[in-house]
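Structure first, commentary second.
Missing here is one protein chain; the remaining ones are kept as they sit in the complex.
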Amino acid sequence: MEEPLLWEKGRPGRNGMSIPDSDVPDAQLAADLCGEGPDFPDLSEVDVVRHYTRLSQWNFGVDTGMYPLGSCTMKYNPKINEKHAASEGITSAHPMLDDEYCQGTLRIIYELQNYLAAITGLDAVSVQPAAGAHGELAGMLIFAAYHKSRGKKRNKILIPDTAHGTNPASAALCGYKPVSIKSGPRGILDVDQVRELMDEECAGIMITNPNTLGLFEENIREIAQIVHEKGGLVYGDGANMNAVMGIVDMKKCGVDVLHLNLHKTFSTPHGGGGPGSGPVCVVEELAGFLPSPRVVFDGEQYRLEDERPESIGRMHCFHGNYGVLVRALCYILTMGAENLKKATQYAVLNACYIKVKLKNHLHLAYDRPCMHEAVFSDKKQQEYKVTTLDIAKRLMDSGYHPPTIYFPLVVHGAIMIEPTETESLEELDTFIEVVKEIVAEAKSDAELLKNAPQRFKVKRLDETQAARQPCLCG
Amino acid sequence: MEEPLLWEKGRPGRNGMSIPDSDVPDAQLAADLCGEGPDFPDLSEVDVVRHYTRLSQWNFGVDTGMYPLGSCTMKYNPKINEKHAASEGITSAHPMLDDEYCQGTLRIIYELQNYLAAITGLDAVSVQPAAGAHGELAGMLIFAAYHKSRGKKRNKILIPDTAHGTNPASAALCGYKPVSIKSGPRGILDVDQVRELMDEECAGIMITNPNTLGLFEENIREIAQIVHEKGGLVYGDGANMNAVMGIVDMKKCGVDVLHLNLHKTFSTPHGGGGPGSGPVCVVEELAGFLPSPRVVFDGEQYRLEDERPESIGRMHCFHGNYGVLVRALCYILTMGAENLKKATQYAVLNACYIKVKLKNHLHLAYDRPCMHEAVFSDKKQQEYKVTTLDIAKRLMDSGYHPPTIYFPLVVHGAIMIEPTETESLEELDTFIEVVKEIVAEAKSDAELLKNAPQRFKVKRLDETQAARQPCLCG
Amino acid sequence: MRYLPHTDEDIRTMFDTIGVSDFEGLFRTVPESCRYDKEMKLPPPKTEWDLNSYMAEIKSMMKITPEHAVLVGAGRYQHHIPSTIPAIMSRSELITAYTPYQPEMAQGTLQGLYEYQTLTARLLGVDVANASMYDGASALAEALLMGIRIGRKKKRVAVSKAIHPHYRAVVDTYFAPTEYEIVELAVAEDGRTDLSSLSAEDGFAAVALQSPNFFGVIEDMEKSAEAIHAADSLFIAAFSEPLAFGLVKSPGSCGADIVCGEGQSLGIPVSFGGPGLGMFGCRDKFVRNLPGRLVGETRDLEGKRGYVLTLSTREQHIRREKATSNICSNQGICTLTAAMYMASLGGTGIRKLAKLNFDKAEYLKAGLQQAGATLCHDAPTFNEFAVRFDSDFKPVQKSLMEQGIAAGLNLSGFYDDMDNCYLFCVTETASKDVLDTVIKEVKK
Partner (left out) sequence: MRYLPHTDEDIRTMFDTIGVSDFEGLFRTVPESCRYDKEMKLPPPKTEWDLNSYMAEIKSMMKITPEHAVLVGAGRYQHHIPSTIPAIMSRSELITAYTPYQPEMAQGTLQGLYEYQTLTARLLGVDVANASMYDGASALAEALLMGIRIGRKKKRVAVSKAIHPHYRAVVDTYFAPTEYEIVELAVAEDGRTDLSSLSAEDGFAAVALQSPNFFGVIEDMEKSAEAIHAADSLFIAAFSEPLAFGLVKSPGSCGADIVCGEGQSLGIPVSFGGPGLGMFGCRDKFVRNLPGRLVGETRDLEGKRGYVLTLSTREQHIRREKATSNICSNQGICTLTAAMYMASLGGTGIRKLAKLNFDKAEYLKAGLQQAGATLCHDAPTFNEFAVRFDSDFKPVQKSLMEQGIAAGLNLSGFYDDMDNCYLFCVTETASKDVLDTVIKEVKK
């Protein structure tokens, strides 16, 4: 069913929500300040409800089916966490009241800080960053503040070509020029290359581990040692933490600063692009640099500590995406250590299973033991002129969200599959069968793939036109 | 996307909800009483959530679009009412505790009783019946108890051919043999016919007003007088109350007993077939016969009154579908008298508008001023061998739920359209255009209609086979 | 008004199209003498926020809050409900749909009902289950009427006095205008129904027991089936706590012909007694006498599996006064809720949960006995049981209420010989701490 744009609907004078009657006298605002008010359409409640119900029906979510978007960790988002985040005790809490009135909400932050420290192996945590990239920025600000505190401004940073996409931009915001490191033939970093590039102009290195090829950076400790020896710091992009909970101790790896994505590993919903949450975790020596305020507990009271001279300062108007923190805490409390570790084990098991089952059908970029995701490509389909994009679009017609495509950039035509631990064996098997069928179709009837998708509200969309003649406002 | 039956999924040992650990010792039940437990599939939480999410996606609801199912009054179901019915204060209230512990929940019943009395014009109300047909049964039991109290058992009842379908069955349950009255040429009851059939064997008459042709029974007062003169009672089927709120006073019409459908007029959701709620309203003289217990207020306390010797007794284990009552009360409090009357006016306005706009395209059974619904038929399409069913199925493909079809029985191939007041003029116009297109298609390409629907999970289903070889259990 | 979309301009347009000049023109067929001639006496319209305040006031009038532990059952049971259930069942495609008259666009409801029928049949041990009745009480009334229809010439039915008193009251209501007689069967010392004198000469079309019965006592269903069938009657088995069948033998497997009862325990909140769920099943051979809606499997034009409402010849739309029952709307969404709950529990889960309910009730039972109370009956029970106190229990009950525990239902209003007898219910929601508090308070 079609649904027009909001302003193509409505009639002046309708309304879609209650507005209280006034119980106070009319007051007058100076005429030169008064505006006309925005040109919004007037709609009834049923107009609005149907509009968004229809919109929702054009979307695919984790509850609809498997969403194997590599590097995005689209696991099941538990309903109970939504309930608690939406409870009035949480939603009505005001952030500008004195600490004594907010003991419950502060406790949630305090406990989450501790639990995230326990999970990563690091010592101190701030949950203020509002998304992964915001956490990266916090990390880079900590790098900058650390070097400044030691009287040395550094101007470069090492970033492997298998890092997450936002790493270079986050570093650039802090004045660091990214120096790219090519991953070695095994898809992971080569120690010698790091040794060659690391110098005292370099603030440190940003490592995604497992990297975006789904491979564990086996040399991370040696690399960290090299970086540390040159006075640098090691940043860990923890977006892929789902692959290593209870298995890897980030401190033992030599990581100094790490961000997490609560909207990946810790099951909070992605909301079509947010709100996320990107807590930043550091070793003890860097705790003073964490964003302010921090939540501390003096044995009796939870308090917001603001007088922290070394701190990089405030990253967010208040405490970050608090509602997301509530959900993540609920998840951690529900899972406990044993189930978080199982989640990791099953996530890796599922990815390895898909890798083994599909590697004769899709080209496997690096045939090595993968962690939480496996990166294939369209290499075998090139002879039929079928691309990764065609395969992705055809998957839609079978009821699956496609994997991440054309990322990481180091694999040409990449197809990056991350099933997560919440997919059952039956779901995996069905998905695998569908991919095999599509691979067969690529050979027998490439047009079928070229014309996909067919089952949606729109056919394949012209993204080039959108960028060439931007129409951003109706 | 396909979704198997529940027991075609799952693996032994999975679980989909938390079960508390035991904090008490193990106890032993006599072995001869112990069973094996039911053969249910074991599923994970995500299995279950996806199963029902997918199922829901195969359904059409009022939030999806216009649902002009005649006689079912599918109006918008406000979200705020759902919230209050689901609030813990309501859902946790236990019905077997003493009145003093339940003052809030009893007050809701008490106020709803009063408001429904005010809306119908009648004097006393019981909200115990759990659905419309249950309300009818309550009404018929009151008829029986009333006649018995006067020492006369009667054995027949008059029911017009334009009455709702459940009326005869409800009467039969109370030992009344229905005597059918044919509606007159104007689609409404003929006074003389009633006079002819009404006698002292007859318990009374059951009148749906407006009737299922959407017409007001203009002679109801005279008819009531005839029935009353013969010692009978007048039952009003209030399923179509949405057409007359604030316009018609049921007591002035001569109605003695009336049931309402809260899941029609009072906006509570139908839930794919329930729970409904069918309060029964009576004139003062019959108040003693209402089901027990009743909620009374002594100026200080709300009480359940159970010692009521004339009462027909208990109809439901507790207070009927209480959660539905909460929703209906919320609706009435939100609307107030002025908006309930407007609801009626707009409902009739919308039906009349559709009637006028479509009467040149579909045959109009009775071209008279209609109330809340208009009854068309497939008469004009017969020459193309297109039936009401074909038209209905084709409507689906345009994103509409079809109207009620083949009912009332007095119109051959009936198409009974009830838009309700919550449909806007734009929605009506779009619907009208779609019907016109289908009428044009019936002429130009009847096969298109015969093969409809095309856009759903299944094509046209074989209902005959289902009845011939029933498969009721998997 | 936010639910009413028409603007004045819309209304004028429509008046013009119809050819009237005002609303009065639309209602000209309503005679003056039938008119509502004043304003309906209702409070002025409330905004959403005023309504919230009103409901907050209602809540403040409740002496029992959601935080109370409720050790009262008697037909409504407080069980944990996973948050998945309200999250899914509030999806508007499910909750705002009507009865699935157009199966192609209601496959969600229909497959859901078919699955409910199947899981219910498995739970109750019957061949076929319908798509629900209003509640356990009306289901029992309908079951007895069904028994009469099957029994043909027989004009009498028997019901155990250990059946929930409200269920029996509803049966009385349904039977009042009929010519049929209801005979009540006494309860033996051990809390089970006394069937010793039952014989074919009684001429009972059907005999109804409840198990677990109102006192929580598990009837000896297999022996009862023998006795009832020996008396040439149909065996109707009622229940108010279906969770029991996770642990005890299902009624159908013990020989019941018709099984009916209340399904509220299966994921549906107590909600002051409603909406609940009337569950109803029977042997295959009685299916054409079964009241209520049925969903059946069929095929579409292309042979694909699908679901439809079926056997509607038993229903009112076609047979009208000859219908098996007048039931039409049933408890739709509650049905889906129960199915979702059964699926969430699974076979493994329901066994575990039922055992936990049993164990917890046994713990309180033993504790109360130790504290000086006497068991009213000595037959085995499931999550409910009745005890007699030597001294007045009311002050204890009041003190517990103040500690956040609503414990014990006074049975004296229901049975003549049960002064100072109280019915306790213990589900998985009651912690050992709560049970210990009750025991301690009784000991005092």
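Quick notes
Labels A, B and C are assigned to the chains in the order they are written; within every chain, residues are numbered from 1.
As a convention for this text, contacts are C-beta pairs under 8 Å (C-beta built on N, C-alpha and C of every residue); 3 or more make two chains touch, one makes a residue touch a chain.
Nothing here was measured: the structure is a model prediction, and the numbers come from that model.
Looking at the complex as a whole, the chain kept out of the display touches A, B, C. Of A:D199, A:E229, A:D249 or A:D367, it is A:D249 that touches the chain left out of the display. The chain that is not drawn here is touched, among residues A:C72, A:L158, A:A287 or A:A328, by A:C72. Annotation: of A:G238, A:P269, A:G288 or A:G413, A:P269 touches the absent chain (contact as defined above). Interface note: of A:A328, A:A343, A:L364 or A:L449, the residue touching the hidden chain in the full complex is A:A343. Against the chain not displayed here, chain C makes contact via residues 48-49, 56, 67, 80, 82-83, 87, 90-91, 429.
In the full complex, chain B touches the hidden chain at residues 11-21, 44-47, 49, 53, 78-80, 82-83.
Note that only the chains that are shown with their structure count from here on.
Separation between the centroids of chain B and chain C, computed from CA atoms only, is 20 Å. Contact of a single residue of chain B with at least two other chains is seen at positions 45, 49, 53-54, 57, 63-64, 76, 78, 422, 424-425.
Shared contact sites, meaning residues of chain C that touch two or more other chains, fall at 3-5, 10, 48, 82, 84, 87, 92.
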